[in-house]
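Left out: one protein chain. Kept in place: all the others.
== subunit A ==
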Amino acid sequence: MATVKLSFSPAPVHVRTARLVGVAVARRAGVREDLLDEVRLAIGEACTRAVALHRQYGLSDPVLVEMSDAGQYTVRVVDRAPVEASVGLAALPPDELANESLTDEALTTGVGFALLAGFVEDLQVRPVDEGIGTEVRMVWPVGR
């Protein structure tokens, strides 16, 4: 079992780094090549969401990304925002997507969750065990 942990200050510029590391570890863990685009997108969306929450709540705490290849490839993205901030994250129906009254933030959040839910079969969003925050947990099979 190998675990890689990455912790970054909540700035958009670091999300790309998290994606690159996440895909590198996935490849090393033996995740199928044709799933890597989805891994890249999902880790990016989870980190983007965490960065947005930290900025919304003025939190300078780092976002934590933990990647583990124990039997399967598991990625946890942990934010430190109040849990209620994560409630109500649902995919938007198409007729609402281009609705004039929908804010850009709400649209991006809804689309981000649609992508996570669409690309990650094994996805959990839950409060962290200790302290304040939410964990987005994503699992992909390892094809070895």
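In this text, a residue touches a chain if its C-beta (ideal position, glycine included) is under 8 Å from a C-beta of that chain, and two chains touch if they have at least 3 such contacts; residues count from 1.
The working rule: contacts and distances are computed from a predicted model.
Engineer: Please identify the absent chain by the protein name in its UniProt record; candidates are "Anti-sigma factor antagonist", "Membrane protein", "Sulfide dehydrogenase cytochrome subunit" or "ABC transporter permease".
Structural biologist: UniProt lists the chain left out of the view as "Anti-sigma factor antagonist".
Engineer: Which subunit A residues touch the hidden chain?
Structural biologist: 12-13, 15-16, 19, 37, 40-41, 44-45, 48, 51-52, 91-94, 97-98, 100, 104, 107-109, 111-112, 114-115, 118-119
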